[in-house]
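The structure appears right after this line, and notes come after that.
Note that one protein chain of the assembly has been removed; the remaining protein chains are unaltered in position.
Chain nomenclature is as follows: A and B, assigned in order of appearance, with residue numbering initiated at 1 for each chain independently.
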Amino acid sequence: MRELETDVELTPAERDVIDVELAVSGDAQAFERLYRRHVGRIGGLARWLMGQEDVEDVLQEIFIRVWEKLHTFKGQSAFKTWLHRLATNVILRRRSERGTHEERYGGSEYDMARAQTGRATPGLKVDLEAAVGQLPEKAREVFVLHDMAGYKHEEIATMLAISPGTSRSQLHHARMALRQHLDG
Amino acid sequence: MSDSWTDRLSAYLDDELSLADRRAVDEHLAQCEECRAVLSQLAGVRDWAEEYEGEPPREAVWNAISSAVRGDARHGDIVSLQEVRRRRSRMWRVIPAALAATLVLAAVGAGSWTVGRATAPTREILVTANPMRLITTTSPGRSLLVAERYGAAIAQMEQALFANGDQLDTATVRILRQKLIVIDRAIAEARQALADDPGSAYLADHFTNMMRRKLALLRNAASAGVTSS
Partner (left out) sequence: MLLHIAAGALVAMSAPQDTDTTFAVTPGQRLNVATFGGEILIRTWELDQVRIEADHSSREQIVITQTASEVRVRPSSWNSDFEFSMEGEEFDVSMNFRGARAPAMVDYEIIVPEGMALEIGGLFSDVEIEGAVGEVTIRVLEGEVDILGARGPVSARTGEGDVTVEDVVGPLRLSTIGGEISVTNATGEITAESTEGDIDLEEIRSSRVEAESVDGEIWYQGTIEAQGFYRFVTHDGDVDLELPANASARISVATWDGDLSTDFDIEVPDEIRGRRFSFTLGSGSAQIEIEAFDGDISVGVWEPDEEDY
């Protein structure tokens, strides 16, 4: 799916603005462009918040919901922000429907092992993406909700039933742990 | 590492410290190279998260989304307009037999989700309303009918122009694509306004006018550039 050609460089946010307007009025290709521009990131969000299982289903649910709700997006925030919130709502709802803590990660051995080994072998550098998956659960959730999805600590506190102070310290903990996996 | 200075660096980075605390950290950073390094790394992590793009999932996910929303009528405000269009499309859509069996591009003016095989019956139709003539109508409904004609003609032109791009010089095609963005956006806005206020004759005329402009643009593409040699 090719992006629209333009004679000036458009930022992704500007492309979003154009494609949202077109998609709201029924332009199929504009909606597809929005999907392709954002699905990778939303997929990461989903995987880190609820594990590998059901990610495809959740992505489907998210984007169908985007299609249904797009006309309510008024453009006061960036589309990316709006999309992340919508996605997070869907993901967290799915998660709570899943029930217990063990089921939350789909019981996949891969993810369980990850969660348990927790910190990587000291000194072993993996890519950041893998490192996020290896964070302890709380730290990972807070990091993803704050730095990826753009929530504030007060909101995260409500969503995860922790205090804002805990949210702040978990974020710091996550960033400190992840920094050693930065390139360069 | 637990150090009272580094512990505050995330809050510092996120601008959550009180003014007094912030100043204190500023002063410390001025003398502490290690903390400066940590701050820079924390910023690196945060920026990575902000820019993270991930990998797309399997194409099957898109296919599922695409078929789930096709034909979906739950679009809130736009429903009525699309219903109107759907009812009329059978009468007014121009689909020559040759095109019926091929993929029909969803021209912006031709309505949503027409990607896929054209299923409208190939009744003979219309439509060579002279697009250069300015349409002023007395009823919004009639404007919509006229706009439908343009939509069909536009779809045909786009099909012809962009499918056989090498028949037009590419400089022309490039300018065309760039400016189509402008006019497509105008069409989308006009359509949305008309959906919000379907009784407005002005909005109906304006929408039709934008469609006419788009068609004129596509037609001019064929004759842009030099006079005949």
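Here, a contact is a pair of C-beta atoms (placed from the backbone, for glycine too) under 8 Å apart; a residue touches a chain by one contact, two chains touch by 3 or more.
None of these values were measured; they are calculated from a predicted model.
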Shown chains touched by the missing chain? B
Out of B:13, B:183 or B:215, point to the residue that touches the absent chain in the complete complex. B:183
The one residue from B:39, B:64 or B:217 touching the chain left out of view is B:217
Touching residues (missing chain, whole complex) on chain B: 166-167, 169-172, 174-176, 178-179, 182-183, 186, 189-190, 193, 197, 200-203, 206, 209-210, 213, 217, 220, 224-227, 229
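In this section, only the chains that are shown with their structure count from here on.
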Counting only Cα atoms for the centres, state how far chain A is from chain B in Å. 24
Given the complex with chain A, which residues does chain B contribute to the contact? 1, 6-7, 9-11, 16, 38, 41-42, 44-46, 48-50, 52-58, 60-62, 64-66, 68-69, 72, 74-78, 82, 106, 108, 111-115, 174, 177-178, 181, 184-185, 187-189, 191-192, 195
Residue ranges of chain A in contact with chain B within the complex: 4-7, 18, 21-22, 24-29, 31-32, 35-36, 39-44, 55-56, 59-60, 63-64, 67-68, 71-72, 128-129, 143-144, 147-148, 153, 168, 171-172, 175-176, 178-179, 182
